[in-house]
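First up is the structure itself, then whatever we jot down about it.
Note that one protein chain of the assembly has been removed; the remaining protein chains are unaltered in position.
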Amino acid sequence: MPAGSCSSDVGAMEINANRADFPILQREINGHPLTYLDNAATTQKPRSVIQAITRFYEQHNANVHRAVHTLSEEATALYEDARAKVARFIGAPSARCIVFTRGTTEAINLVAQSWARAHLTAGNEIVLSEMEHHSNIVPWQMVARETGAAIRYARVTPRGLLDRKHFSSLLNKNTRLVALTHTSNVLGTVNPLRDMISEAHDLGAVVLVDGAQGVPRAPVDVAALDCEFLAFSGHKMLAPTGIGVLYAKEHILASMEPVQGGGGMITRVEEAGAEWMEPPWRFEAGTPNIAGAAALATAVDYLTAIGMAEVQAWEASLTEYALAALDQAPGITVFGPRDSLIQSGVIAFNADGVHPHDAAQILDEVGVAVRGGHHCCQLLMRRLGVPAVLRASFSVYNDQGDVERLIGGLERVARVFR
Amino acid sequence: MPAGSCSSDVGAMEINANRADFPILQREINGHPLTYLDNAATTQKPRSVIQAITRFYEQHNANVHRAVHTLSEEATALYEDARAKVARFIGAPSARCIVFTRGTTEAINLVAQSWARAHLTAGNEIVLSEMEHHSNIVPWQMVARETGAAIRYARVTPRGLLDRKHFSSLLNKNTRLVALTHTSNVLGTVNPLRDMISEAHDLGAVVLVDGAQGVPRAPVDVAALDCEFLAFSGHKMLAPTGIGVLYAKEHILASMEPVQGGGGMITRVEEAGAEWMEPPWRFEAGTPNIAGAAALATAVDYLTAIGMAEVQAWEASLTEYALAALDQAPGITVFGPRDSLIQSGVIAFNADGVHPHDAAQILDEVGVAVRGGHHCCQLLMRRLGVPAVLRASFSVYNDQGDVERLIGGLERVARVFR
Amino acid sequence: MDEDKGGLYRAVILEHAKNPRNSGRVENPTLQARASNPLCGDELELTASLEGGILADIRFQVRGCAIVTAAASLMSQVVQGQDLEVARVLGRTFAGVMEGEASDLPADLAALEPLVEVKKHRSRIKCALLPWYALADAEGAGG
Partner (left out) sequence: MDEDKGGLYRAVILEHAKNPRNSGRVENPTLQARASNPLCGDELELTASLEGGILADIRFQVRGCAIVTAAASLMSQVVQGQDLEVARVLGRTFAGVMEGEASDLPADLAALEPLVEVKKHRSRIKCALLPWYALADAEGAGG
């Protein structure tokens, strides 16, 4: 069980208890213990989540809906209970607001293809930001090309914050949709969404929040945010790959056409056409990732037992510790806010004169897993003026020891390239 | 390990060895051993497949592509090796012909949204059959509505075969696309695809094969079939939920636009637009179901070790045995060909005077899992003149004992409703 | 599991399924509704004659499984002669029990007790509720 009491002055020992829950942390990489700091790409899974998958296949596996036999009833209950649990986790009023998808990317594409294609026309504007992940850019470019809508990008300041004034200046009565990330997957920047959403609403725009990094790192409450859409991925919050979530306000979901057709989303099929089921099932054509949904519920249980406020505090303390250590390290340039109050669990930096891929490779030689590259944020890279950066990102099982091994690895990088 | 030698006179004992590989078969349902005959909905998973998932999360979990650290290299290798293995399994010339999807439904929708939307216009015709699963009907209805193309349905004969002459009569120079199931998920009917595909090709039509039932039950070779597209689902062939396959000829895939945009499918993103990666990655936006793909490779290994010809022979022998037993049972009406030469592992029937849901429920009380309903084939139900049927369907671990327990259960159904 | 006691198909359900009470159509109904569950193919028609707000006669024509047939039969006995609005409240109460929000049947629904077992089978709950949905949706016929 995860440690339950990680208050803001959380000590390494307390949350350390979590490490034992993650079997992969026993692995050695090139003769060194694994120091996994690539959590913004995907997190590791606790034993309980892995067991939830095994349990599903060893005891309950069946297709969902439409069958009366015991296994199918059990599989359906696991799947639909997962929907309800996810709804509670993000403060959604009902399980009917939750569509299961493959991940954040598919969730955003669903909104682009169903909602946006139906609502946007030439003259309309979509507001994004330069810090968006490609998954929150390319779907809008595709829909913009089809509909003739235009895209405006809110600037990122040199400190790595969203330029709040520039954002406001982009909003106008033609703005139909605003799509923003909760937390930058490169800089860790947390955007002041409540405020921005209400500003967008004042102009009649609909708001999608990309929660891929935010939902795993902080309490996220859709009722408080009041966003129309929230997209996030299971695999970045201790759950398996292949399962993700689109939250949408119920009346909006009810107005949307399905994007994929097939089994499980119709009530009636005639030669000439078909009648859709109600949401959310209308949007889940075909056999879904049932085991993935069941295991996502277990991941939510795991995070809830720790407490998302505690997760947030813990990542803030690690971020502070790491920022201080990186500041001490010679020849390291850190990007982004460098302030754990508005930066959540993700740090971008470079070793001067060393290409991020070379640095990441040398870190890997001592078991430190970080990612180097553009992190699916080429617009942000251009704004930062670099082709690529190194990124260290935390999750619940990381501790100060991981940060120390990172710093040790960076000393090694400097020695190799001295 | 599965029994390796199941020749055409395959004995129950030999392939029986497989049962021990499937942990769920140890389960008791309502005090009876599980008799799982709902394999056309989804199959159970052998231990090796479940362990492949566990092993992935305990040892190799990372996101694929774009990172240089060891775990990411390993995860990428598992994912891309799975692609190559799937290609070999269906006789595809290259791994580049294999797109991973959530399942058959998503694979068919991908073709509908990318290929068909670009190629169909008013005046064009799509030929389907009345025995198609909703997943091979509704996507075409959606694209037909958008493009103005018309859909023609090849009739099913009273014996449950595709009316070959009627099919031919539907083909003409306006036929752009033919989409047919390899094996009916209700009647088990196996269509004479080679012949039908070459007839469609003669008129210049492109052919999609719905392999959801066919690929798990018989050797399927895309080079021999010469179809342009083949769609199938992992979860119906011993692999996890949430992973499936679209095979497409390489030059066709190369001509297709992506449907979903996001990370992992672009080479370059600018404010104004993006450049796609080459296929198949162009069609896999976002983090894929990595563990699912790795476990699908293990399922392919398991089936390959048995041999697909042996699987086919085994299911044919069970089908014959079950058809004979159902013929003896009083008050049972069997639908479909009733001939194991053209019927593969799936049998539809009803208990006279008993609603299929009631029969399925009473069978469940003695641990027999069959499905009652329209099986996502409302057009076929109308052709058969029934609202719903019972369906028993086999996989590698079923044996004559399962058939006997089904027959015993049906006697119980008759007693309850006597 | 004994074939005749307990379980979904206890004797009283089977008896109602085989000999549904108030089966057929009311002539010149003043209240009418159809309900269906396309997922199972169940279809049902409710006709009733309403006299001063009272369900003077109510009948069902059902094509469906044993559960929906028995549910319509049992319901017709419960609401026959009841005030329509009272009957609709009873329907909501019963739905609450079947969907797990309330735990016990009130005394005036005691006759429905044999159906409560259905709530253990999520996929069948709609079968037990379908006749009540029809009543909730029923409107004046012919006008």
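We call the chains A, B and C, going by the order they appear; numbering starts again at 1 in every chain.
We adopt the following convention: a residue touches a chain if its C-beta (ideal position, glycine included) is under 8 Å from a C-beta of that chain, and two chains touch if they have at least 3 such contacts.
Quick caveat, the model's predicted, so the values are computed rather than measured.
Of the chains on view, those touched by the hidden chain across the whole complex are A, B. Touch with the chain that is not drawn comes from one residue among B:Thr267, B:Thr304 or B:Thr333, which is B:Thr267.
Within the whole complex, the absent chain has one touching residue among B:Leu34, B:Ala67, B:Ala82 or B:Val222, and that is B:Ala67.
The chain that is not drawn here is touched, among residues A:Pro93, A:Gly123 or A:Pro387, by A:Pro387.
The hidden chain makes contact, of the residues A:Thr267, A:Gln361 or A:Gln400, with A:Gln361. Although one chain is not displayed, its contacts with chain A can still be listed: residues 30-31, 354-355, 357-358, 361-362, 365-366, 373-374, 381, 387-388, 412, 415-417.
Seen from chain B, the chain kept out of the figure touches residues 65-68, 72-73, 76-77, 267-268, 275.
One rule holds in what follows: only the chains that are shown with their structure count from here on.
Per-chain Cα centroids separate chain A from chain C by 46 Å.
In chain B, the residues touching two or more other chains are 30, 357, 361, 373.
Taken residue by residue, chain C touches two or more other chains at 39, 121, 124, whereas all remaining positions touch fewer.
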